[in-house]
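Every protein chain except one is present and positioned as in the full complex.
Order of writing sets the chain letters: A, B and C. Residues in each chain are counted from 1.
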Amino acid sequence: MLRVENLTVKFPSRFGDVTAVENMAMAIAPGEIHGLVGESGAGKSTVGAAIIGLLQPPGFVADGTLQLGDVDLRALDRFEAHALRGKRVSMIFQDPQTSLNPLMRIEDQLVETILAHEDISADAAQSRAIDLLEEMGIEDASSRMRSYPHQFSGGMRQRVVIALAICTNPELIIADEPTTALDVAVQSQVLDLIRRLADVRKVGFMLITHDIGVIAQIADTVTMMRRGKRIESGPTAEVLGNPSHAYTKQLMDAVPPLDRKIDRFRVPKDEEIDATGQGDAARAWLLGAERETAVGLTLEGIAVSFPGVRTSMWQKPAPHIALQDISFVVRPGSIMGIVGESGSGKSTLAKTLTGLIKPSDGTMTLAGAPLPGGGARARKHPSRQLIQMVFQDPYSSLNSRHRVGTILAEPLWLYGLVTDKEERRKLCIDMLRLVGMLPEAIDKYPHQFSGGQRQRIAVARALLARPKVLICDEPTSALDVSIQAQLLNLLKDLQASFGLTVLFISHNLSVVRQMADDVVVLRNGRIQEQGPCATIYETPTAEYTKELLALTPVLPADWRP
Amino acid sequence: MLAFIKRYEGLWLFSRSPAVILAAIMAFGIILGAILAPWIAPINPYDLASFSLMDGLLPPVWDEFGSEKFLLGTDDQGRDMISSILYGARLSLIIGISAMTIATVLGVGLGLAAGYFGGRFDAIVMRIADIQLALPAILTALLIDGIARGILPPEMQQNLRVTVLIIAIALSLWVNFARTARASTFVQMNKEYVQAALIQGQHPLRVMFVHILPNILGPLLVIMTVDLASAILLEATLSFLGIGLPADSPSLGTLIRIGMQFLLSGEWWILWIPTLFLVALVVSINVLGDFLRDVFNPRLR
Amino acid sequence: MVYFIVKRLVQSAFVMLAVAFLAFSLFRFVGDPITQMTGVETSVADQERLREDLGLNDPYALQFARFTGDMLKGDFGFSYRTRQPVAEMIATRIPATLELGIVALLISLLVGIPAGVYTALRPRGIATQAILMVTLVGVSIPTFVIGIMLIFFFGVQLGWLPTFGRGGTVRLGGWETSFLTVDGWRALILPAFTLGVYQLTLTMRLVRAEMMEVMRSDYIRFATARGVPMNRLYFKHALANTMVPVITIIGLQFGGVIAFSIVTESVFQWPGMGLLFLESIRFVDIPVMGVYLVVIAFFFVLVNLIVDMLYVVIDPRLRIRDVS
Partner (left out) sequence: MSRTLRKSILLGGVISMTALGVQAESFHWASTTDPQTMDPHAVNSAPVLSFLNNVYEGLVRRGQDMAIEPSLATSWEPMVGDNGWRFNLRQDVTFQDGAAFTAEDVMFSYQRASNEAADVRSWFSPVSEVRVVDDFTIDFVTSAPNPLFPSSIANFMILDKDWATANDATLPARDAENFATMNVNGTGPFTLSSRDPGVKTVLAPHAAWWDTAQHNVTEATFTPIGNSATGLAALLSGEIDFIQPIPLQDVAQVESRDGFKVLEGEETRVIMFGFGHEHDTLLYSSDVTDANPFADPRVRLAAAHAIDLASIDRVLFRGKIEGASQLVPANISGYSDANADRPAYDPEMAKSLLAEAGYADGFSFGLKCPNDRYINDEALCRAAASMFAAVGLDADLSTGPVRDYWPQLREDDFDMYLLGWSPGSFDMEHPIRFLMHSQDDEKKLGSWNFGNYSNARVDELLPLIQQEIDADARQAMVDEVVSITQDEVAYIPLYTQPLIWAAKDNIDLTQRSDNFFMLRWVTVNEAN
């Protein structure tokens, strides 16, 4: 049905034309779910955009064949192409929060789309819309349809998005990371829906994703891309289960398993600078004075609530409770994993520990001493130095207007650790080596580095405060899986070397499994379950934990290399 | 890599847009002329002994009655138009740049602090901004002018005329900066690098000025440019309404006000040459502002 | 919703009070009204007596208390210059300024929005570049110069349009309108255009920027991917979303329109509040100046209240609570 051959997409720039996709080839049959996999920058979204004719200007298709059934997509003019969109090929975007026009009712958006392509009455379009929504699993569709997008939850919205994409019975749907913004439970439902549509309606899907677990779960066939080129393609089990290409192998090695803990990820030697062999001075410095004892962290009955938004003159707004009755102990020198879906309060917990948010109740204890919360924690409080944090977004966690050297030296002078400027610089350079970066990095700006490199710099910054507790808030969720593997290896090494107490926060159960000694499962601000990592993963007691574990996509056991 | 390219990219875009290059040359030329006025102007229009009423109302040199001594003619006082314009541009730019600078410092300071501290402080600053907005630029300027006239002795008023104008214009411009700085600061406050600094316990002033400020400079720079243009226009408008600068130390606006008397009388050059000059200056600043906006916000390209 | 409006009302009242205070305290400094109120032959003793009569020798605080107290009672005092009640003087001038401001705003919207949409949709077209350049020049010429040029060209040289005043007006109730006569409309063209040019440019640029932003949003891309017809895409989807921020700014601008009408009214001898205000400055007519400021602030606050409510009408996110 869809046939792509020899596709080349170029983007003109002042350095000449940049080739985003080169010699791409693929084919999708009706009812087939074809996974298009690759890390960021692989050009997979560009392929999708080229097919539906929505390349961001000034990008253009330079060469190749794009054939949908009997139609040569490249031969269409502007109007023909637009008429084809929706009618024969449609698209689903990543974020259901932003994919719907906030000012229009769901009904209007659906009816408008149907009427744009089919010559039927508005009533007929409306009843089709109702049927569709019900098919998508939205109950009471005829009245819910009159709602605005913001009145739906994220998962429901993605169903609406799919309904919109499917309402004109297209042959092909390009789904660009359709589940990346969703929690596992919702993700699983949406994936089921896609599967069903492919099976029942015989719609061909082009499923663009970076998540190998998702591909493994539903894709019939897969195409692996890297740097704009096709690496290999074929039936999913063949390509991923028995990778022949070196790159595919690497990628599969880097995927963290859910059901067991591996010590270190296998990472190609040339891509990882061995953290153990370098940065001796920094290592010595970190291991120096007062390093002998690791410290523990205890939380007792912590609750956080935010004032609600006032909407009535007479009623006091109900406070929004973000955390309630959170008590756990982080053993000195251990890694505590915090797992939860979005909205579970895990980031609030990190902010509470770091003093950004004041708990409304409960006590925190650091190394036996009480840890004041929020504004009560003085700027010079010793915990400021002892607790350091690594953030989720490597693109915003480093000040883009400061050089790496400035960023790294900040904790050194702030806490008066090293007073001599030259020494600070030397130590920073050595610390860069320790986290696997080249010394030249010190005079560059953050945006000159990739996400993984920046995350290493962020780790170096945290270490330069000589912390005893390191809070990692989703440190790898913005990274590609191979980079994630490297960073996880680094964190493990550092934790082991310096006896750090680590709080590792993530929504990704597989990652936590690889890192944590103990685990706390959070949901809606409450602890569902806590205990040693292996216990929780192997014999969960809470229903919620069981469900989470069941719904997390895993690679079939027989693919394991 | 990104900032480097961006800097590079700015230059690259610049080199590709002739209008922007022309504007830059024009603005640069006028600014240079204004700076060098005391050295390059044929006469000093402030020195009453350097010109004579006898030379009054001469048309530009290309007119049959023009004199080669006065390339762009003279006004009703016998002042050389070129000199008046150069000195006028000097004064207009001094007023515009000073007002814009004060507005920037005041607005950005308050906006940053409001965005940083939030809560009650933010509410107070925003209410003050509301009040300021309810009194649009011209009214603010008229008010400040009024107070200054009331509380300063007359002889000081003469000397402080420029200062009063600067403050008046600055006050009518600061809200723009404050609102932008506040909004941008709110965005930055949620960025993780700011949180990192807060967690480390860095001093609020350091967080505001060393961390946040450099990251919100882009939009502020655009406002600065656009507001420089508005400040110059506002000065001209105030002068037209008769509350600008006195005629013996004319800014471009005052020159236009004086020239307005000759709108219908045939001495067109007294009005239109300074007007053309003012428009050229403001247009080129605005073109540069547009360009900066495009550079900082690639989506508008 | 009710709470939201009440909150805005309280804030507005606060702004009004502050402006009233400014109006009073600042204009007290403008100059000595007495010399303006009396002729050359009035003796110093008579002037002093007049000053005493007007309460200008009373303590400052007492004068302010009297000023705000009277104003709250609806007594806006009498003009020093004409001895008429200020409320009446301003009230008779409000229609002229409002009609001018509204027409100017309409011009700026009716031309500015389509131009903004066009230039956003065809960012690289020659027409777009031309429009951008023309508006850039338009925004760089002082308003009064534009006005004088229009008078000179259309009034004096061509003789097509009146050069001053409102032309024929009709009184409807207490409202003197120029909308009902041909003459009135003709007189309105030049001043409204003069006043509207600046706003037009701002509106156009704002719409253009917002529109370009919206056109890149996911929901527009999604709507494109579903093949929603282009016109519907541009005007139903994109423009509606563009209007949300645009309306706020237009609300803020309306205050500017009214204030800038001072200049336009002065050039066209348009008998509105601005002209009255300028005359009052010349004659140090403090009560009129003070009340004018308060009225301007009132309009500003009112328009922004309306904008806030419009906002709610346009954007369902503010109207309907999120159920999730």
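One rule holds for everything that comes next: a contact is a pair of C-beta atoms (placed from the backbone, for glycine too) under 8 Å apart; a residue touches a chain by one contact, two chains touch by 3 or more.
Since we're looking at a predicted model, the values are computed, not measured.
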| item | value |
| --- | --- |
| Left-out chain, listing which of the shown chains it touches | B, C |
| Option from C:Gln11, C:Thr68, C:Thr128 or C:Thr181 whose C-beta touches the chain left out | C:Thr181 |
| Which residue of C:Ala20, C:Met71, C:Met89 or C:Ile146 touches the chain not shown here | C:Met89 |
| Residue of B:Met26, B:Leu160 or B:Met260 in touch with the missing chain, whole complex considered | B:Met260 |
| Residue of C:Gly165, C:Pro229 or C:Pro316 in touch with the missing chain, whole complex considered | C:Gly165 |
| Contact footprint on chain B, counting only the chain that is left out | 48-49, 51-54, 56-57, 76-78, 149, 154-155, 157-158, 242, 246-248, 260-267 |
| Missing-chain contacts mapped onto chain C | 31-32, 35-44, 46, 49-50, 53-54, 78, 80-85, 89, 92-93, 148, 151-152, 155-156, 159, 162-171, 176, 179-184, 266-269, 271, 275-276, 278-279, 282-284 |
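Basically, only the chains that are shown with their structure count from here on.
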| item | value |
| --- | --- |
| Chain hops separating chain C from chain B, counting only touching neighbours | 1 |
| Chain whose Cα centroid lies at the greatest distance from that of chain B | A |
| Centre-to-centre distance between chain C and chain B (centres being mean Cα positions), rounded to whole Å | 23 |
| Distance from chain B to chain A - Cα centre to Cα centre, in angstrom | 47 |
| Contacts with 2+ other chains: residues of chain C | none |
| Residues within chain B bordering two or more other chains | none |
| Chain B - residues contacting chain A, complex | 1-4, 9, 12, 191-193, 195-203, 211, 214-215 |
| Complex contact set, residues of chain C against chain B | 11, 14-15, 18-19, 22, 26-31, 123, 132-133, 136-137, 139-145, 148, 152, 156, 208-209, 212-213, 216, 252, 255-256, 258-260, 262-263, 266, 278, 281, 293, 296-297, 300-301 |
| Complex contacts: residues of chain B adjacent to chain C | 19, 127, 130-131, 133-139, 142-143, 146-147, 149-151, 229, 233, 236-237, 240-241, 243, 253, 256, 260, 263-264, 275, 278-279, 282-283, 286-287, 290, 297, 299-301 |
